[in-house]
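The other protein chains are all here in position, but one chain of the complex has been omitted.
Moving on, here comes subunit A:
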Amino acid sequence: MLHSKPDTVSAVLARGRLGIPSVVFFVIAAAAPLTVIAGGATTGYAVTGVTGIPVAYLLVAAVLAMFAVGYVAMSRRIVNAGAFYTYVTRGLGRPAGVGAAMVALLAYNAMQIGLYGGAGAVTAAFLNDRYGWQLTWWTCALAVWAIVTVLGVARIDLNGRVLAVVLVAECVVALTFDAIMLTHPADGTVSFDTLAPTHLVAAGIGAALVTAITGFVGFEGTVVFSEETKDPHRTIARATYIAVAVTGLLYGLSAWAMSVATGPDRIVEAARTDGTDLIFNLVSPHLSQSVITVARVLFITSLFAALLSFHHTVARYLFALGRERVLPAVFGRTSRRTGAPKVGSLVQSGLAFAVLVGYALAGADPIVHLFFWITVTGGLGVLILMTLTSAAVIGFFTRTTHTEGPWRSVIAPAAATLALGGILTVTLREFATLLGVAPDSPLRWAFPTAYAAAAVLGIAWALILRTTNPDVYAAIGLGADSDTGPLRASALARQPA
């Protein structure tokens, strides 16, 4: 018999599976390009006073592509591949894994809650400007919070097609703006000054680099979909590289174009005066007002997409940890009607509400103190996680028998670990510049210390579990698969297909 039997099972299961574009759209939506360009890059210029932001974006894209090599290779061999702490658990041991889980919870919560500052301030400014209302930033932030809370427990995220449309529109707007800014340079000449590699050794580069990393957070989410793609081996790897390359180039180009339009020597000053309006103010003389309005709406929708995406990320982490019983089992419960990780979702929303009320009462600045400070602190947490994960990839591949070449299992992860570790070191040294506070301010140590405390807490908890509850300890890192843990201890690592 020459013809082979049709594989009905594979054919049925392949229906509705994701291709490369869908995965790219999902993760770039979390990275929210217009938020990074209009919000992150401008505020980065303003707060840090560093002009090397564009080259920092490009460098970080290169480092993250290097990181992705080992990360994607390892993701194929482990269960619960969507969570950083799984990698750390399998590569560096369970105590380190729980430490990483706590850091991750703090980092993603910071990313999400910080974005409320941006969403509130930008939405309020837009509505007040357009309709002459007198809304405060926190009214708008709480309104957005209410929507995210409802969608979170209802388990609704943005539809793939909606995301695709919004994302393409965002990219078109960003590229149009870039073209306009580049064709209208400040002194009549296009300056490449902010792209000069010399910025990479200048003072304050650590602050610029972690600002850049913050802009990419979300790209690591590709592996969440690894079991739902048409071809897990190729789709996830390609989608990850495409996401890093597209966002990296777009961020670098846009941040550079802004500096061209203002002149490299005036970009910091302009960003401090105009804030998140900078990019819109720069192009508005050359475009019709309706285009600017559409762009501003897209800025708000991109913030919203990122908020929802990070909300689901936190809820997922809490759910996985609840299933493992590392956190109370109640976090592993789902809403019976919608299947949402209900408790995790509500706890995240509750935390966000408390922080928003705190900021509103304290009268702090939503853009600098909430949006920028808290999201870059989240970026710092993700940087710590990526450094640990990179080291874990090397640890994992040295302990398991595998068929990967040395490039994926040792060289690229080692290079990424060194590069990320280097960025981490300069970031911590320049954290005062990053926050825009005096070098002797206690705040510069407050944020990094929070991560150290979370990590120590996690490690201590893992050690307690090891003696008091060995079953739970054994299932650390398995996420939803923790049910199968006691039955099949040997099958924890998924063998390469």
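The definition used in the following text is that a contact is a pair of C-beta atoms (placed from the backbone, for glycine too) under 8 Å apart; a residue touches a chain by one contact, two chains touch by 3 or more; residues count from 1.
Methods note: contacts and distances are computed from a predicted model.
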Completion exercise
Choosing from "Fe-S cluster assembly protein SufB", "Golgi phosphoprotein 3 GPP34", "Nucleoside ABC transporter membrane protein" or "FAD-binding protein", the absent chain's UniProt record names it "Golgi phosphoprotein 3 GPP34"
Practice task
Tell me which residue among A:Ala245, A:Leu351, A:Leu463 or A:Ala480 touches the hidden chain in the full complex.
Solution key: A:Ala480
Handout entry: Listed residues A:Gly132, A:Gly188 or A:Gly339, member touching the removed chain
Key = A:Gly339
Handout entry: Which residue of A:Arg77, A:Arg296, A:Arg316 or A:Arg408 touches the chain not shown here
Key = A:Arg316
Practice task
Would you write out the residues of subunit A that touch the absent chain, in ascending order?
Solution key: 5-10, 12-13, 15-16, 26, 79-80, 82, 155-160, 224-225, 227-228, 316, 319-320, 323, 332-341, 479-481, 483-484, 487-488, 491
